[in-house]
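The complex appears here minus one protein chain, its other protein chains still in place.
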Amino acid sequence: MLAFLVQRISQAVLVMFVISVIAFAIQDGLGDPLQEMVGMSVSMEEREALREELGLNDSMVVQYLRFAGNALQGDLGNSYFYGKPTLEVIAEHLPATLELVIGASLIIMFLSVPIGVYAAIRPQAWLAKFFMGVSTVGISIPVFLTAIVLIQIYSIGVTIEWFPEDTGWGRWLNGAFTTEGGLPSYGRGDELTHLFGTWYSGFFSTDGLMHLVLPCVSLASIMLPLFIRLIRAEMMEVLQSDYIRYARAKGLSSMRINFLHALKNTMLPVITVGGVQVGVMVAYTILTETVFQWPGVGLMFLEAITRSDIPLIVAYLMVVGLIFVITNTLVDLVYGLVNPTVKLTGKKA
Amino acid sequence: MKSDTPLLEVKNLDVRFAVRGGDLTALRGISFSLDKGERLGLVGESGAGKSVAAFSILNLIARPGYIAGGQILFEGEDLAAMSERELRKIRGNRIAMIFQDPMMTLNPVLSIGTQMVEAIKAHRRIGTKAAREIAVGKLRKVQIPSPEKRLDQYPHELSGGMRQRVIIAIALLLDPEIIVADEPTTALDVTIQAEIMALLLDLCEQENVALMLITHDLGVVSQVTQRMLVMYSGRIIEQGPTREIINDAQHPYTQGLINALPQMGEPGARLFQIPGSMPSLKNVPSGCPFHPRCDFATDQCRQTMPEYVRSGNVDVACYEVSNLIEQEKRMQEAGS
Amino acid sequence: MKKLLAALVGTMALATAPVALSAEATKELKMAYDADPVTLDIHEQLSGGILQLSHMSFDPLVRWTKDLGFEGRLAESWERVDDKTMRFKLREGVKFHSGNEFTAKDVKFTYDRLKESQDFKAIFQPFSGINVIDDYTFELVTSEPFPLLLNTATYIFPLDSQFYSGETADGKKKSAIVKHGNSFASDNLSGTGPFVVKSRQQGVRMEFERFADYWDEESPGNVKKIVLTPIKENNTRVSALLSGGVDFIAPVPPTDLDRIKRDKNSELVTMSGTRIIMFHMNQERVEAFKNPKVRQAVAYAINQEGIAAKIMKGFATPAAQMSPAGYQGHNESLKPRYDVKKAQQLMKEAGYEDGFTITMMAPNNRYVNDDKIAQAAAAMLARINIKVDLKTLPKAQYWPEFDNRSGDMMLIGWHADTEDSANFFEFLTFCPEAGSGAGQYNAGNYCNPEIDALVAKANVETDLEKRSAMLQEVEKRLYDDAAFVPLHWQDLAWASKKNVKIEPILNVMNFPFLGDLVIE
Partner (left out) sequence: MTTATLSRWNRFRESFLWYSFKRDKVAIVSSIVLLLMVFAAVFAPLFAPTDPYDLAQIDIMNSELPPVGMSGADAAFPLGTDAQGRDMLSTILYGTRVSLLIGFGAVVLQAALGILFGLLAGYLGGRVDSILMRIADVQLSFSTLMVAIIVGAVFKASFGNLMFGEIAIYMLIFIIGVAEWPQIARTVRASVLAEKKKEYVDAAKVMGFRTNRIMFRHILPNTLSPIFVIATVQIANAIISEAALSFLGLGMPETQPSLGSLIKSGFDYIQSGSWWITLIPGLVLVVLVLVINLLGDWLRDVMNPRLYKG
């Protein structure tokens, strides 16, 4: 077990090192941070003086060595825009993104498992076909379109008059589709409960939860279809296997066969693929946070790009790299726990 | 000890597979019966429908197969017509099964204990602790060393032979009437095969459990079973007491099978081979399905399906045999 | 209407502020701008956001009125002693948020700090000194006669000198201006303004609360608490207003103007702005641009009305010059001159009938619809066979390209800090000269020494009539010489719920005086 963790930690360090080198190499391509810091009418000498002060004129190697030196003591430099250490800025914004990812993952888990299993057991049922159809369409719609449509329907509200008002059913249908909206369409609301450190959570107040609804649903809308199709495919394969047939031969109830015997075997590949997708989801938060003005690391990263706040960009890329390695390690640990045939040192091929 | 009504009676069972381009008939109206404590062997080349017959008893045929006709009477009820809910009460409880490959039969991610306890609790209202004791008892009965430890182990931690012992133990958990064993030892290596088969035989005798043994190994059938059926492309072509058939096989196909067995005696003799191979279900020959490979095939064999005719205690479906019997009868009448 | 500078002598009556007993402040305002202030140190950066914060938590000596006149705030009255000095009389009994008394020494402290600040240094360059006469009077002295003294005075927001002096616990000077680090002033604030900063999480939320003993009793403002949330994405910001999440938003993108007008419980206010959007034609990079005929052809080919109507959806005022209406240099006679035939004819006369290829660069997230404007312009130039390879960039990447002039035609927008025409010419059309910083943003490398001399003369001309005439002459000359291609002045737009009366507190400089805001 220890060897496994050491191997992962070394991988994390390698990943962070590689990212920091790449990020520094493209520094000048990311634009000039000075623009954001000085007014338009500041003369060239002033800018030159400031550039000198910030050490931007040094050669790239010198800057990187200074950065690496500090990084070893845990100081990833100061963000130009926030004027604070980058790690502090990230620490402030990370909880918001993590809450988004947690919310979306919960939605995904509670929806994809039942739907996936149902679609596997009764592939021909029209409801299963309906779910599969919706999930295929879901994958094809870019997230920012879903987000905007959600905002329009559920927070601003949309009045439908397509159906003839004069007929009974027309009026009923119009009524059914018209929404007043009301769900908050931006930000995390102001009733956040403080958990620890910089983690202010929205899960513990109704206002906080209301703010979480739309962003989590749109973030989940990217991954949900993927998981449904994955669980369905794996489950159908497992249902063909001998031990399932043997379970039926033992006279077990179909509930037990499906939700214990089959599901446990189905979840193995889902966990490995799922783990990777959680890492990818962190990247998708950038789109979701932009549309919902969600103060997470995604929006922070995008603004850092527009402001070419280079220390923050480098720090963000390293932290995301670290998060990815951590999720991978967790996935392998969980896989080891669930799958008895795997000893923790190596992964079953 | 033939009781009047047999424990299990299969009457012209039809099983078909709904595959592209029309249905394929896997079992063509087979009938046989099994008495209490009796050991019946099902023999035939692979593809003859032995396994389909075994699985159809408990209606476990995987899609796209389905029971198309006939009855399976067990203790007065027709299993073929029974609902899934009632059938479930019988599976594992009254009729148990043993599959071929122990590597695949046990669920890899659940412990042996879980898979045994759940079988008991599916049919008895009993606490887990009591169920575990029953399980340990059965494991001891199949001679597994330190059974308590086994309950918490996982299938991948046991050898093939050991696993098949566990599966036999599971089959006996609820003192079933019948055990259907689908080539229980084929997947094991030779040394273990004899051991496991002997174990199964003793336990069936001790517990007075009827055994329906599916195998392609005539040696095993001749030692273990009391009656046997010989199947060929979905039909029973010969059935009767094992001793009688082994010593004096009537049907040419059965004779071919027996002659194919490596005999002790003549070293270096070439083994007899039945020419050709088992027809696939897609194009079954007309009349008697064996006719293309039969030396005695006549036009009659090629057109119509021969009826069963009794010779001694053996029922045989072969024109050649029925003609011989006719002649003997005529000779006896002429002689007497 | 000519802008009347305050009379030489005499106090500016306070009557202009609407007289009403200061209502008892109880209301809460939720507002959303596209960005929140970068820092609390109002001398750290000269930008719209910082000036908006200044007007909320500080008070200037003098501030602009709606019609570009002056209104005394902390300065009760002022008079010109000679053509180089102006004496100011301060209001008494004004308190800082920290409770300290406001006196002339705070003005001196603020003046010295402004002289030190990298961003404000240039604007206060003409000032040579300040001398405090007594607690409530001081004099500002300029090295030369300087007509825009009051214009610059609008940038002096007196700081609480006691609060900002001395050292912090870890030995850092409290008054230090630190550009990228964490200074005392960037996190703490004490001014005389209507609102105290209660809490701040950068990029997420800022809370203000009304200053209990705010000096301006006559202010009608009844807002007790303000919550400012930055919403970057236009769509989300407008949705936030329409869904009732916020009460007041700015800026409003042109595409959403009629959506807000149609919404029954929100109200839209627009005003023509003072930011000119224009193209430079780089003469050094493209030989043809040296020929005035070609430059005029380009000027004739661009359809300012079309862009303003279609792309800006009527949300911009087409321009033919740099100075917007209300500035001294605004020359009524100059009109947009869109005429494709004349443009083609000019190209033929200049010998470029079959045209040439140029590169065009524009930012895509700096000015309203900047990338769409550039595309439209490129399409218009194609009509006179000028083939354009357009490249739009985010602002952080665009400005370095602008500094090393890497595009043949480059888009730029400019708002005069001094609200005066001379500022446009000094930065955009003066012959570029590294030393003095003149023509720092002249991406056209246009150079006309006589025009530069005329502007220099105007800068020291204190007689307003003469000064206006000179500046208008400069605009005329640039127009005839087609030194640049003006497009339009960007309008300003704000939107709020019906019960939030924003119209009276808004102005052309986009510094909403939230202290006087009334919510029904």
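For reference, chains read A, B and C in written order, and residue numbers begin at 1 within each chain.
Rule of thumb we're sticking to: a contact is a pair of C-beta atoms (placed from the backbone, for glycine too) under 8 Å apart; a residue touches a chain by one contact, two chains touch by 3 or more.
Note that the coordinates shown come from a computational prediction; the quantities given were computed from them, not determined experimentally.
For the chain left out of this panel, the touching residue among A:Ala23, A:Leu214 or A:Leu312 is A:Ala23. The chain that is not drawn here is touched, among residues C:Ser161, C:Ser239 or C:Asn442, by C:Ser239.
Among the residues C:Lys198, C:Lys290, C:Lys348 or C:Arg383, only C:Arg383 touches the chain that is left out of the figure.
Only one residue in the set C:Thr392, C:Thr418, C:Asn448 or C:Thr462 touches the chain that does not appear here, and it is C:Thr392. Looking at C:Ala75, C:Ala185, C:Ile231 or C:Ile311, the residue that reaches the missing chain in the full complex is C:Ile311.
Residues of chain A that touch the chain left out of the display are 11, 14-15, 18-19, 22-23, 25-26, 28-30, 123-124, 132, 136-137, 139-145, 148, 152, 156, 229, 233, 236-237, 240, 276, 279-280, 282-284, 286-287, 290, 302, 305, 317, 320-321, 324-325, 328, 349. Touching the omitted chain from chain C are residues 234-235, 238-239, 253, 255-259, 303, 306-307, 310-311, 359, 361, 364-365, 371-372, 375-376, 378-383, 388-394, 397, 401, 406-407.
Just so it is clear, only the chains that are shown with their structure count from here on.
In terms of inter-chain touching, the protein chains here are arranged end to end in an open line.
The largest tally of C-beta contacts between two chains is found for A-C.
When each chain is reduced to the mean of its CA atoms, the one lying nearest the mean of all protein CA atoms is A. Ranking all chains by how far their C-alpha centres lie from the centre of chain A, first place goes to B. If each chain is reduced to the centroid of its CA atoms, chain B and chain C end up 94 Å from each other. Taking the mean of the C-alpha atoms as each chain's centre, chain A and chain C sit 40 Å apart.
For chain C in complex with chain A, the touching residues are 32, 38-39, 45-47, 118-119, 121-123, 178-182, 186, 201-205, 227, 229-233, 235-237, 239-240, 242-245, 365, 394-400, 403, 414, 417, 423, 427, 434, 437, 440-441.
For chain B in complex with chain A, the touching residues are 58, 60, 62, 84, 88-93, 96-97, 99, 101, 104-111, 118-119, 122-123, 154, 156, 170.
If you check the complex, the residues on chain A that touch chain B are 240-243, 245-254, 256, 260-261, 264-265, 268, 338-341.
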